[in-house]
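A short write-up of the structure that comes next.
A single protein chain has been omitted; all remaining protein chains appear in their positions.
Letters A, B, C, D and E name the chains as they come in the text, with residue numbers starting at 1 for each one.
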Amino acid sequence: MARSMLVISAHAADFVWRASGAVAMHTGAGGSATVVSLSYGERGESGALWSRPGQTLEAVRRIRREEAVAAASILDADFVALDLGDYPLVIDEQATQRLVDLFIETVPDVVLIHAPNDPFNPDHPVASQASQRVRLLAMGAGGVPAAFPTIPPPAMYAFEPHQPDLCDFKPDTFVDITPVWPVKAKALEAMGAQTYLRDHYTERARQRAFQARYIGAGPEVEYVEAFQRLTPEMRGAL
Amino acid sequence: MARSMLVISAHAADFVWRASGAVAMHTGAGGSATVVSLSYGERGESGALWSRPGQTLEAVRRIRREEAVAAASILDADFVALDLGDYPLVIDEQATQRLVDLFIETVPDVVLIHAPNDPFNPDHPVASQASQRVRLLAMGAGGVPAAFPTIPPPAMYAFEPHQPDLCDFKPDTFVDITPVWPVKAKALEAMGAQTYLRDHYTERARQRAFQARYIGAGPEVEYVEAFQRLTPEMRGAL
Amino acid sequence: MARSMLVISAHAADFVWRASGAVAMHTGAGGSATVVSLSYGERGESGALWSRPGQTLEAVRRIRREEAVAAASILDADFVALDLGDYPLVIDEQATQRLVDLFIETVPDVVLIHAPNDPFNPDHPVASQASQRVRLLAMGAGGVPAAFPTIPPPAMYAFEPHQPDLCDFKPDTFVDITPVWPVKAKALEAMGAQTYLRDHYTERARQRAFQARYIGAGPEVEYVEAFQRLTPEMRGAL
Amino acid sequence: MARSMLVISAHAADFVWRASGAVAMHTGAGGSATVVSLSYGERGESGALWSRPGQTLEAVRRIRREEAVAAASILDADFVALDLGDYPLVIDEQATQRLVDLFIETVPDVVLIHAPNDPFNPDHPVASQASQRVRLLAMGAGGVPAAFPTIPPPAMYAFEPHQPDLCDFKPDTFVDITPVWPVKAKALEAMGAQTYLRDHYTERARQRAFQARYIGAGPEVEYVEAFQRLTPEMRGAL
Amino acid sequence: MARSMLVISAHAADFVWRASGAVAMHTGAGGSATVVSLSYGERGESGALWSRPGQTLEAVRRIRREEAVAAASILDADFVALDLGDYPLVIDEQATQRLVDLFIETVPDVVLIHAPNDPFNPDHPVASQASQRVRLLAMGAGGVPAAFPTIPPPAMYAFEPHQPDLCDFKPDTFVDITPVWPVKAKALEAMGAQTYLRDHYTERARQRAFQARYIGAGPEVEYVEAFQRLTPEMRGAL
Partner (left out) sequence: MARSMLVISAHAADFVWRASGAVAMHTGAGGSATVVSLSYGERGESGALWSRPGQTLEAVRRIRREEAVAAASILDADFVALDLGDYPLVIDEQATQRLVDLFIETVPDVVLIHAPNDPFNPDHPVASQASQRVRLLAMGAGGVPAAFPTIPPPAMYAFEPHQPDLCDFKPDTFVDITPVWPVKAKALEAMGAQTYLRDHYTERARQRAFQARYIGAGPEVEYVEAFQRLTPEMRGAL
């Protein structure tokens, strides 16, 4: 059966910069993926658009949605927008329940979320904490029956924040995305409102590949995305 | 090619209580394993033997060696004793070089060592720090040529200390050892000098299995060993 | 004057598994104890009950209440249920005030609460944080008069979480509960909806006793509960 | 252009004990300063006033306001009270927006806030977290245009909590306030409702001066306030 | 039987400033105490003496020894000097064995040592780590027989470093030393070579007393020493 992946992104573009390579590896291997965007990043993270005179919130929201839908489509992932607003992103009990429902619907094997801490962004930690809580609410306790439908415990990873060392981010899982780099490059291109981040994350992927040589990657590994595993893992062997 | 495992144990018995299930899973799957025992635990960790009147250091050393050799043999692992003494264990530059040589000879894919901290044991942290340092000395820097022979970077895990929560031990990798439990049980039995630890670690493996239900283990998982990964990992997918 | 103890439990059963021995030692020594259960654990932590066809929330709530009342009674403790619901447990300002009132009414010398972190449970950290905040609201600042009634600062301990090492739990206080083990065993028995946890926590108490030998416990200590002190302590001597 | 400082105080008096020396140094050098008091500390931190029979909340609020206005005036700082109430202090989205507006109005170069953790006070961490979040909401993301007015990223420091070592406070920035000590002494005097803290913080400033000798302060440094920088800093040289 | 206390001080004066109140409480209650001074602090911590022209190492060593002997005598404690030298203090295997012997001879119930970290002092962390290691070597493993004589596990506390918040010191145990303050004051007076520290530590004890009001100390508590417990504790009740 196809493995299922769920990605929870605070703003429409976050998943593209930091996790789209892993998504493409996953769907390329036959897995299904759903990206949930809690907001469009329309107010705080749509830089170029707000430098145009006469810009409106509605227009920005529409453009960013189109970009994110296009990027998700390039990655062969479904895209769901909760449109909760940004700067600040607030996730109330109703939105929480919608997220729980998405876990129940997609029964993810693996969940990608924001890193728990980010002293440079008001919304990322909110998204991370809500994602962790929702996963627990959808799992119930240790596999016992509950008053509500539950799913088996999915693995959970944090994708890389913009300033990893200042966010207490400790990458322990490096994914070689070289095989799908052209796909990620295309997805990066779809995010027209933040073109200045394309080069940054292209180079980031190269730097991670270089660091990966210290854990055995050869020169054929050119692009890497870094993740931090947030849940323990069962293994048959070490 | 067979995967190679190296286990570094401060005292002769440490690897049996805390890692022998993972060793048996490894050798059972066709891998090769070498256990390096830095001391026999002859002075500080051979309880029952020292309650016999007229006991001598030589006799204890011999008995503990025989036990450890027997346990390693049950696990289908090679056994190497450095006989550095215990309470205190001191690892000088010469012993360090012998350990480096063992890395070069065995070219391990995975190394199992003591956890970095243990406020209840004077020798375990010494063994852990030396093991980490030796791995780096045997690897060289990021895969570039060096003045000495080097190996590719092996994965490294800490096995469980006696008091995990008081040793800052955060298990992130649970190995289902149910299939080899009879083998581990036999290895535990070989350690005659510390029979009081057998029941403790049998029950520990059951408690870990119970905890593993929260990460998806079903009731068929009856015995688990817990490890903490100390090195990042390359993966093709999450 | 009798010492007063307050125990704050997220779900009806939490206090039984992890703290009932300490409660029984306390009441056995003539102290008074009040258990506050924030919810009945009716939705997420009543496993066996939800495997019965046609089960209703009302029935589960009633059964779990009866079990908890019975267990508290065995421990000679008062039982107060706030019935705030579980999975998720939400503690609003009104519930906070009810908890403050309970502190004022019971004037506890010692408070037992959930550990601050628990990545495996959505409700335990919520209960822990609320308990800590409520204690401060009931104390006022450093013993000075306030606009509201205050109590002297009670000692506060976290009881053991289900996965202590993965919850950053550092036990620093071990309570020998051997003398009251029959009482705790009877209280464990009262929790019919989660029978699978009885053996687990019986064995946990034995493992803690074994670990306690490293801080001086002799073989007469057979059952121990572990706690982490959350508040500094005044002593007349070390 | 004059440098602008913003100080965010949970209760009316907090900024006086812990940061008024740095404020006086700042205004004395020609800078402008605004103190925002989230509450008057009227319920929980107005000790002496509540020991008077027949005291009313209204009277306490008025007195504490007068004291704080006087202290701010002595420091040549503006004073803004949000009057959100204390014990507990709750900062809702509307209050958050008022704080954002204050950042936009004052365009601070430097912001002084409570330390993130304080296990002895229910309101200080609430104030700290809100202050950090508000700073991010007022900055937007990395200097790019947004849907709302933004300010350049101000430096942010935590001032010293009452029990620094128990609040994880790591002072990395010591300000020599000897030149303005008479000003701070006068401001301390203005806080009539908590006279018992005057001597404590006078002596604290002397102890910090003594510790500062280990980072090069000479005997001419008699009074020091300690801060922890919460944001990275650009420098032209080390 | 009288309780036994062992205090391990890097330099001759350290124990006086930071722990002599607790020593006096202990001996005043009938306990025995031994102070081990690893060095005299003759090179790096004998300030005033080295400002005298023509000063010699021998003279400083003698004077500091006399001071320390006098202080210990005032506290009714034995004084043992290992004379290992300071700045740097180096503790080799032979000195380690002498310390182990001292544990075996004094069979301490409680051990007072330096805090593990101190970024302002080259010798204090060395003393702390050696003390922790020696305690483990003298205890053996969990109460089982060993090749060498062992003692029951003593409690161990760190006394307060000079800059507690910058040394990661988290005091969790406050000792009311008001009853023996005149004794401590006299011991402080004996340390003639560092008179500038007398006032500092007198005031420190008053500040700790003030902080202790937040854990219930009344106004009768005037002087307090702060400690951090480094070993778990068995208790009969909470």
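Worth pointing out:
In the analysis below, contacts are C-beta pairs under 8 Å (C-beta built on N, C-alpha and C of every residue); 3 or more make two chains touch, one makes a residue touch a chain.
Keep in mind the model is a prediction, meaning the values are calculated, not measured.
One of B:3, B:65, B:133 or B:200 touches the chain omitted from the figure, and that residue is B:133. In the complete assembly, the contact with the undisplayed chain comes from B:232, out of B:41, B:88 or B:232. Of the listed residues D:65, D:200 or D:229, the one in contact with the hidden chain in the full complex is D:229. Where subunit B meets the chain that is not shown, the touching residues are 93, 96, 132-133, 136-137, 140-142, 144-148, 230-232.
Of the residues in subunit A, those that touch the hidden partner chain are 120, 162-166, 169-171, 200, 203-204, 206-207, 210-211, 214. For subunit D, the residues in touch with the chain missing from this view are 5, 22, 25-26, 29, 31, 110, 112, 141-143, 152-153, 155, 157, 171-176, 212-218, 221, 227, 229, 231-238.
FYI, only the chains that are shown with their structure count from here on.
Centre-to-centre separation between subunit A and subunit C, using Cα means, comes to 37 Å. Subunit A and subunit E have CA centres that are 52 Å apart. Those residues of subunit C in touch with two or more other chains are numbered 120, 141-142, 166, 171, 214, 231-232. Chain-to-chain contact here is organised irregularly, matching neither a line nor a ring nor a star, and falling short of all pairs touching.
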